[in-house]
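Take a look at this one; I'll ask things after.
The complex appears here minus one protein chain, its other protein chains still in place.
And now, chain A:
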Amino acid sequence: MLYLIFGYFALSIIGITLMALSRRNPIHAVLWLLLLFMHIAVLYLFLNAEFLAAVQIIVYAGAILVMFLFTVFLLGVREMPREERFTNLWQGRVAVGLAMMAVLALTLSKIMPTWKGQYSIEYIERVGHTKAVGSVLFNEFAFPFFLIGVILLIPMIAVVAIAWRGRS
């Protein structure tokens, strides 16, 4: 039963990714991307990462998708021209990408986890997943967490600068 549900989600993630990347209408592509994020959030629930599933729904499906939809509706792009969809010499690029994908899948499928950390499933269920993630985040990764604040500030300044250059 578990394999059946996982097989459905794996196959539908691959199919949804193909649909999202092959649409010519950008609105359709963004909406298929929303469905892809929902399915990946369910896979996070499979992996006992419910806080990340909530963050995936809120940030990706709530914030980033709204930014995409706002831009698509602002520009009013209907469809791409049919003959100018791809770059020239795209067959070779597809071959290189397929080769890289095959090498990546073969390499990742050979990973055998032998090392085990201290955060077992029983510990996470006893403490609570959000509290466990928070303790790791603020004990071990406190300085990168502040750096993430700076990294979120810099794009704001960059966006304001780009908007000023576009207006003048």
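Everything below uses one rule, namely that contacts are C-beta pairs under 8 Å (C-beta built on N, C-alpha and C of every residue); 3 or more make two chains touch, one makes a residue touch a chain; residues count from 1.
In this section, contacts and distances are computed from a predicted model.
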item: Missing subunit (named according to UniProt) among the choices "Acyl-CoA dehydrogenase", "NADH-quinone oxidoreductase subunit K", "Phosphate transport system permease protein" or "TolB-like translocation protein"; value: "NADH-quinone oxidoreductase subunit K"
item: For chain A, residues in touch with the removed chain; value: 2-3, 6, 10, 13-14, 17-18, 20-21, 26, 29-30, 33, 36-37, 40, 43-44, 46-49, 51-52, 55-56, 59-60, 63-64, 67-68, 71-72, 74-75, 77, 80, 84-87, 90, 93-94, 96-98, 100-102, 104-105, 108-109, 111, 113, 115-121, 124, 132-133, 136-137, 140-141, 144, 148, 151-152, 154-156, 158-159, 162-163, 165-166
